[in-house]
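Removed from the display is one protein chain of the complex; every other protein chain stays in position.
Presenting chain A:
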Amino acid sequence: MSNNRGRHQQQPRNFLIHAKSDGSRHYYEHDDRGSDRNGGGSGNPGGKGGYRNAYHGGGKFRGGGGRGGRSNWDDERGSRYPDGHWRGGGGNSSGGSGYAGGGRRGGRDGSGRGHRGPQYKNNDVEMSGSNKNRYQDMYKHQGRRRDRGPRPPNMNNSLGWHKIIIREASDLNQQEVLEAIRELVREPFIPILYGLEGRSLVFYLEDNGSACQAITEISRRITMPSGQRLSIYSNRSPPPNRHLTPPERNHVTQIMSHRYSVELKRLDLKNFHNDPTLVKEGIFCPLYRLPNMQIIMDIVVSNVPSVEEIDLSYNKLHTLEQLDRLASACSSLVRLSLKKNKLVNEMSLDKLNGLGIVELTLEGNPVCDKFRDSETYISAVRKRCPKVMFLDGQDLPKPIGFEVDDEVSTLPTSIPQYYVQSSAKDLISVFLQQYYQIFDSNNRKPLEAAYTQHALFSLTCNFPETGPGAKYTGIYASENRNLRRVRCNDRRNKLMVQGRPAIASVISSLPHTTHDAASFTVDVSVVEAQLMVAVVGGVFRQVADHSPPIRFFSRSLTIVPEGTGFCIANEQLYITSATVDQIKRAFKEPAIAPVATSPTAAVESPTSDTNAARLKQEMIVKFTEASGMLPQYSELCLEGSGWDYQKAAEMFTKLKAENKIPPEYFPQNTSP
């Protein structure tokens, strides 16, 4: 790299950067590891300019290709580290990543510095012992530490592949060497593809930065029986890629058969490539390599097609390619675990299409975090595997599918009245009639007697807060005890009306009404000695000067015997706007209250009001006839024109010509 040349001059001979034919670079071990870190990644500030010149820190690795590039083979890592971290380029054969410097430090730390101060003091470092090293020694802390801030813990380096290289070890006994290393190194590790490479013994470590670090640290501390000191260093490395030879394939088949339980019909492929036997045999068969997965699937399909459970967890799978063969070949498969793999997007699940599995484990895959909520997650899974009932160990709600026949799901017809006991019918009818007679009159006080002494009454309503539907709803809104809106306990309690006087008072304050008894639905679901439960619903008109709105109500009553009659102990009144349907049908038959004059109803209304009201009524009738609209809409129109008949008529004609009058304003030909 050209930008390194200048710096090279300052390096002791040990800092040799070789570009290997595969593009990776080997950085020979030496204690100034920090410097490469500085350089590592783009945008290394390197603190002082001088420092940068002094150490081939900075630019050295900056130019190093592939910096910040993502490793193809390890998506997760690529995304994990910030751009510019030399690690980003690391592991890229395209990227030139010989960061052996990381070796002693066990890989890189986040900022690419990762050196350990104290360690340098007593390192058995493979140094040429030149002053320059000490110089670098002195400075390595300052530059780096200062400008990069606190070092991330070395754990960050723990993932990815490292290659451990033991130099000049071709004459040594491999097992002895391995044992010697194991003795000194506390961290457990699995040496993958341990063998001779040129004059060095090499093996690979997967996701074990701490072991890598530990192993390289003991370099030069091991002396073999022959007197040779082991010189160990490490690189970042792409995962080794070896094709399985036919004899290796046989081994794999054998191992798989050991991992298959005949009684449970279960194939355990968990963390397959680290299977101890495979490692021992020096066979590296990671399932995330597609050719290997294909081989495995070949074996499964031809040997155990009746398998019921497969465990594919911890295999770093980023695709489920090849698993689609299971759908056709292994129809008995009911349980599948894909736990802790590297599936990133929903599309990867498509390979599971058609699998009849009932139990699936997907947790530990990045894809799981991609879903907005568990519902979307579950339905995404079920889209491919509709029979899944257990996902990640959780019982799923039974899928409500669309396999239902049309005939099955017709709704039962509604029946307007229900009485669990027919005797209740008469009772309730009389009760309601009396009640509404008073309710629809001008004086509701007598209703007090309809309640028990400490009866409870509460009102809920559902109206829009603004707009035409909100008209005249203020009274209801102020008493609204809708628990979904009223969250404060104090207010909830306050809105509960207790006792006769209070109830009578609240009821009296509600707007005047006219109820349409013909619209009533009555359900008496419980009749017992001490109580009756009745739910009454229907339509009423709220008396108002202008366009009285039609409302819908539902009262839930708990009624108890009292004296010779009955009283309400609990009442919940719900009020909302009537539907268009209901408005159309309302009051087709003469309404009860205003027309029927009962001797007890003492109506005192000032004559002027009555006159005005009568006049308006006449106007409405005339307008209705002329326009053909339903009375309430004629009323609306008249009211909108300030009860100026002429004006209203003109307005109507104009709107009708423009087709702006909604059809429901007119009586329909087919009345429901």
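Observations on the model:
To be clear about the criterion, a contact is a pair of C-beta atoms (placed from the backbone, for glycine too) under 8 Å apart; a residue touches a chain by one contact, two chains touch by 3 or more; residues count from 1.
One rule holds in what follows: contacts and distances are computed from a predicted model.
Of the names listed as "phospholipid:diacylglycerol acyltransferase", "NTF2-related export protein", "Aladin-like" or "AP complex subunit sigma", the one that matches the UniProt record for the absent chain is "NTF2-related export protein".
Checked against the full complex, the one of A:V535, A:A626 or A:I661 touching the unshown chain is A:V535. The missing chain, though absent from the display, is touched by one residue of A:G227, A:P276 or A:P397; that residue is A:P397. Across the entire complex, the residue among A:L290, A:M347, A:M496 or A:A544 in touch with the chain not shown is A:M496.
Residue A:P416 is the one among A:P247, A:P291 or A:P416 that touches the chain missing from this view.
The omitted chain makes contact with chain A at the following residues, 397-398, 400, 404, 408-409, 411-418, 420, 452-456, 458, 460-462, 481-484, 489, 492-493, 496, 498-499, 521, 523, 525-526, 530-531, 533, 535, 537, 552, 554, 556, 558, 560, 562, 569-570, 572, 574, 576, 578-579, 581-582, 672.
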